[in-house]
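Heads up: the structure comes next, in structure tokens.
In this view, the complex is presented without one of its protein chains, the others remaining in place.
Entry: chain A
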Amino acid sequence: MIYIKQGLRKFFAGFALSVFFASAQAGEVNVAVAANFATTLEKLTKIFEAESGHKVLISSGSTGKLYAQIKLGAPFDVMLAADSERPQRMEAENLAVAGSRFTYATGRLVLWSVQPDKVDKEGRVLSQDTYRHLAIGNPKTAPYGTAARQVLEKMGLWEKIQPRLVQGEDIGQAFQFVVTGNAELGFVSLAQVKSAESKYPGSYWLVPDTFYQPITQQAVLLDRGRNNDAAIAFLGFLKGKPAQAVIESFGYK
């Protein structure tokens, strides 16, 4: 028995040491990301990992959900939100490192359909009776859902459209409703449409930015990542020109 115990102790000591050394060489950063930015982030992550040797682990969801999880101590080092409001709040609540907040992308909202010619260039289709379902993100928790609501209100359609509205948890789910053909129309991000373009050409209306409050997507270093070199390096990379060029190519401003 004693031999086994010693053996186990040696094993665990060795294991702990190897974990320690591995982390000293190459770090790990846990990133919470808004659903709309997930695809873009995957591309960015590949470049960053190849350059730095650090590893990036991605969790995506609606900004509101991620914020609630972080408040409850979710183990993330960096948050890439789809708005500026929640990163601001996180700074004020000491969940994030003060002064680490910056805008990494400005989102653009589109009205999208997988059917070609379904959506015209002024969004007139919204006030016609040619569709049954319009998918949006949850306006309470997903900033693109909030923007979609503002657009519909500005067009005077919000009340009228209620029976046709289907709500995804985030715009990732709204996108999925449109892709599967269950909703003829959906408010999603330009980035999502662009990355799906080769498979689902469809049709879209790029909503003018006067129709909704700017979707300023901000990043913050979370309190847990305060001393994490990989997290700090990742945010530095995100601010840099090469990363910004990739972000723009995905349909952000």
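Please note the rule applied: contacts are C-beta pairs under 8 Å (C-beta built on N, C-alpha and C of every residue); 3 or more make two chains touch, one makes a residue touch a chain; residues count from 1.
We take it that contacts and distances are computed from a predicted model.
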Not-shown chain resolves in UniProt (candidates "Carbohydrate ABC transporter membrane protein 1 (CUT1 family)", "CRISPR-associated protein, Cse4 family", "Molybdenum transport system permease" or "LrgB family protein") to "Molybdenum transport system permease"
Among A:Glu28, A:Glu169, A:Asp209 or A:Asp229, contact with the omitted chain is made only by A:Glu169
Touching the hidden chain, out of A:Ser100, A:Ser113 or A:Thr141, is A:Thr141
Logged for chain A, residues touching the omitted partner chain are 62, 64-65, 67-68, 71, 132-133, 135, 138, 140-141, 165-169, 176-177, 180-183
